[in-house]
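One protein chain is absent from this view; the other protein chains keep their places.
Naming follows writing order (A, B and C), and every chain is counted from residue 1.
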Amino acid sequence: MLSIVYFAWVREMIGRDGEALPRPAPETTIADVISALAARGDGYAAALGDQQRLRAALDQHFTPLDHAIGDAQELALFPPVTGG
Amino acid sequence: MLSIVYFAWVREMIGRDGEALPRPAPETTIADVISALAARGDGYAAALGDQQRLRAALDQHFTPLDHAIGDAQELALFPPVTGG
Amino acid sequence: MKRVLVQTEDFDVAGELATLEALGGGGVASFTGVVRGGNGLAALELEQYPAMTRLQMERIVMDAGERWPLIGMTVIHRHGYLTPGARIVFVGTASRHRTAALESCAFLIDWLKVHAPFWKKEHFADGNTQWVASRSEDDARAHGWNG
Partner (left out) sequence: MKRVLVQTEDFDVAGELATLEALGGGGVASFTGVVRGGNGLAALELEQYPAMTRLQMERIVMDAGERWPLIGMTVIHRHGYLTPGARIVFVGTASRHRTAALESCAFLIDWLKVHAPFWKKEHFADGNTQWVASRSEDDARAHGWNG
């Protein structure tokens, strides 16, 4: 399984903190995973439809969306950070 | 009269905090005043002989040594500052 | 000394600075970020990615330690609900070189802004809420340190 976690308005629009997905092939990119989730429609489409607005972390490292998930255990999807 | 004040090692070498001089002509430069004082020899020569090591303020404004004293009331002579 | 804290409670700026001063470096720089009021803001909510936050802040602190000769670094970031006037973030650095202390302090806060997984949500007195948008100038400043 691949653990997906959501933060900020991505979490709010989807309506959940995260979920587990059947493990995709290692060469699957983060963008591919996002597209598959967005295809579910509703909150998923609203939150994940525009990938320009999204950032990701694989196993707690920021990772560009065009990178493959490889053997990562956790994929986090969220808007650009606004801390500090 | 022109009031002269000394600070740091200039003060220590001369052995006094300051003194009053008969008022020089307005076009006299700070460098001229320093040279006249250094000509007194002893501590004055030691403290004021090398003008490269000196800085000055006229009426509490830093002023280059080649400037004329004009109608200033107070000339301060000291090494480069080292505060902060 | 490296000190990284993520917490809901407030922190003691005086105590943090005293610890940095006591390291004997001679120069201590700090930045404190505080919730700005106005526009009917009732509270600022800071959400974090708990599994990543501390890890990422420690990476940033390690980066700074490689770039400047520092003898102490303290970074504290709060999360949860903060009201106007409350402290959000503290960065303190100590060095024998004032330039190293000042520059690394600026680096750390710039870097936290774009590399620490926190998200701000504004809660207004009238009940409205709004996620704070990221600012492209923050990105630009943080990337400026790569030059």
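Things worth noting here:
One rule holds for everything that comes next: a contact is a pair of C-beta atoms (placed from the backbone, for glycine too) under 8 Å apart; a residue touches a chain by one contact, two chains touch by 3 or more.
Quick caveat: nothing in here was measured; it's all calculated off a predicted structure.
Just so you know, the chain we are not showing touches B, C across the whole complex. Chain B residues in contact with the hidden partner, per the touch definition given at the top, are 5, 7-9, 57, 60, 62, 74, 76, 78-84. Interface residues of chain C with the unshown chain, by the touch rule above, are 13-14, 17-18, 21-22, 24-38, 84-85, 87, 96, 98-99, 101-103, 105-106, 109, 141.
The criterion applied here is as follows: only the chains that are shown with their structure count from here on.
Ranked by how far their CA centres sit from the centre of chain C, the chains are topped by B. Per-chain Cα centroids separate chain A from chain C by 26 Å. The distance from the centre of chain A to the centre of chain B, with each centre set as the mean of the Cα atoms, comes to 72 Å.
Shared interface positions of chain A, defined as residues touching 2 or more other chains, are absent.
Chain C has no residue in contact with two or more other chains.
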